[in-house]
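One structure, pasted below without further comment.
With one protein chain held back, the other chains of the complex are shown just where they sit.
Naming follows writing order (A, B and C), and every chain is counted from residue 1.
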Amino acid sequence: MNKIVANADAALEGIQDDMTLMVGGFGLCGIPEKSIAALVRRGVKGLTCISNNAGVDDFGLGLLLQTRQIRKMISSYVGENAEFERQMLSGELEVELIPQGTLAERCRAGGAGVPAFFTPAGYGTEVAEGKETREFNGKMYVLENWLKADFALVKAWKGDRFGNLVYKRTARNFNPMMAMAGKITVAEVEELVEPGELDPDEIHTPGIFVNRIFKGEGYEKRIEQRTTRKRN
Amino acid sequence: MNKIVANADAALEGIQDDMTLMVGGFGLCGIPEKSIAALVRRGVKGLTCISNNAGVDDFGLGLLLQTRQIRKMISSYVGENAEFERQMLSGELEVELIPQGTLAERCRAGGAGVPAFFTPAGYGTEVAEGKETREFNGKMYVLENWLKADFALVKAWKGDRFGNLVYKRTARNFNPMMAMAGKITVAEVEELVEPGELDPDEIHTPGIFVNRIFKGEGYEKRIEQRTTRKRN
Amino acid sequence: MALTKEQMAQRIARELKDGYYVNLGIGIPTLVANYVPKGMNVVFQSENGILGMGPFPYEGEEDADLINAGKQTVTLLPGSSIFDSSTSFAMIRGQQVQLTVLGAMEVTDTGDIANWKIPGKMVKGMGGAMDLVASAENIIVCMMHANKAGESKLLKQCTLPLTGVKCVKKVVTDLGVFDITPDGFLLLERAPGVTVDEIRSKTEGRLVIPSNVPEMML
Partner (left out) sequence: MALTKEQMAQRIARELKDGYYVNLGIGIPTLVANYVPKGMNVVFQSENGILGMGPFPYEGEEDADLINAGKQTVTLLPGSSIFDSSTSFAMIRGQQVQLTVLGAMEVTDTGDIANWKIPGKMVKGMGGAMDLVASAENIIVCMMHANKAGESKLLKQCTLPLTGVKCVKKVVTDLGVFDITPDGFLLLERAPGVTVDEIRSKTEGRLVIPSNVPEMML
């Protein structure tokens, strides 16, 4: 079982125009930097990207917005990006906003073979418009469908050639659910280790969910809001 | 934040007749031995137990069957227990059988605030009788409801006073989902460690799901099917 | 005198109880963490996947892999845990978080809240707000009593698109503290020096004024 590919370009083999991609990360934390860069090089257009956020102007998914490769974003929060705002207001970019917990659960559902589930989020708001609602134990819920993707692009800290992944701190975020929901899941890691080096009890994403894995070199890991306190 | 209680008897404070309990474990692996023993001492009757299996005659939930404390079992597989069979066939014990994956997902749903979801398991069988079914992408699914419990009794390997838990090997099984779905969740552990000793990235059950925790002494950890191979 | 933002946070901190798990929204709610009473154990949840969030890191110790839901660099306290986004919202929808504090643009006297979208303006998204307000049993809204034009933000009906319906339990503004009751906003406390008349004049929604409304103690 060897899922290692040489680099990001090899990992994205098969991604075509108009495909739907899931892209891990929260803000700029835990985003698949190398796969995003390779998407720019690949030049595929008309992409639908499912990602909690849309990057900043010159990093993360913002890079794909600059090159107009994204047709539609499915996200929970898309602030902090002037080019995004311009394309959205001009109608070049389609945007679907989904409550963050619903987004996470819809990705998990896609990976878990659950086509639909009820959630209280968005009941009574425009998010629920056109959707089935139902009462359970006196509370109202909205029926939401699974999300799946042609490719899921995720970023982990360590991985092995079976595709087993371990994430670091809050760089975990949406990556595990998206890894589950990709028809083809590409994982980029900071460190490739030998099978057996990761304790089976500590693996966050079992390798079965990952199709291709590669080691990225020189992660920028940009910080969006650098907040600190002074030493006393 | 200190959720440590002295022992199993203190941990079960509040469990009353006719309550619904979730009990972790798969076969005899990862069962909350000490809490089960304390339930026998406590003598509560008329319990509904949600547990993948029902123990063996003289261990696990079998102990509560001997003392006739269980009114109803909700499980996926209940073999290997003569007393269980006797009570079931005589009508003393009510039994509801649920596909294992559906059972796991219904527990998770209870903990995750998802009142219902669609699953393919059981479609076209007696399991789906009386339930709503629906087609998604050409395949038929059954609507299943969440499961919740007055108390969830789980067993972990290590834990801290915040209630953070780490499980060992396949003793994990149903414990994490049940920990999520208990109104009050009681965790018994082999080792109590100081907060900070468990790496935050390696915690399987975040403490928020656990209400009480105690260290069990002298685990039997009985093996149901001891299978080995000879050394060459 | 209307409360400062710091004083609003200070007042909300008095709603904390020992053993609470708390989710603080972006803005003034974040400041509440600075006023946890000494000796009280409160665990902060950040919906991007942290329980046991600590203060900002010391300069030079920022970790790009460790941020809060506001994308700020943070630290972890002993006993903290990290989890994925679906588990994070599982605990939110599963009502394991005892207190949620968030900002709002409008709140109604039945507990409806609007805080994510202004028609005609760039919409950034609801983030986790809709999940939080639809799930939490104990939601405190923290906001200015009136907008910059002087119009009340405590309304009979929201004019903006809703974030959630009948969910807010308590409102803390720069002028006072209000419970949402079947009869409307129940005035519990006044900011020091603020009169009942001023509050009445700035509240568009149904307002219930008890015979004695104490000044808040900070």
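By our rule, a residue touches a chain if its C-beta (ideal position, glycine included) is under 8 Å from a C-beta of that chain, and two chains touch if they have at least 3 such contacts.
Everything quoted here is computed from the prediction, not taken from an experiment.
Although it is not drawn, the missing chain touches A, B when the whole complex is taken into account. Only one of the listed residues, B:G30, B:G62 or B:G182, touches the absent chain: B:G30.
Here the missing chain is touched by one residue of B:N7, B:Q66, B:Q100 or B:N145, and it is B:Q100. Touching the missing chain, out of B:W146, B:F174 or B:F214, is residue B:F174.
Those residues of chain B that touch the chain absent from the view are 26-30, 52, 75-79, 85, 88-89, 95, 97, 99-105, 107-108, 119-127, 157, 168-177, 204, 221-231. The chain not shown here touches chain A at positions 1-2, 108, 110-114, 160-162, 164, 180, 194-196, 198, 200-201, 203, 206-209.
One rule holds for everything that comes next: only the chains that are shown with their structure count from here on.
Top-ranked chain pair, ordered by C-beta pairs in contact, is A-C.
Centroids built from CA atoms put chain B at 33 Å from chain A.
Remark: chain B and chain C have CA centroids separated by 36 Å (rounded to whole angstrom). Shared interface positions of chain C, defined as residues touching 2 or more other chains, are 76, 82-83, 86, 89, 92-93, 135.
Multi-chain contact residues, meaning those touching two or more other chains, occur in chain B at positions 112-114, 200-201.
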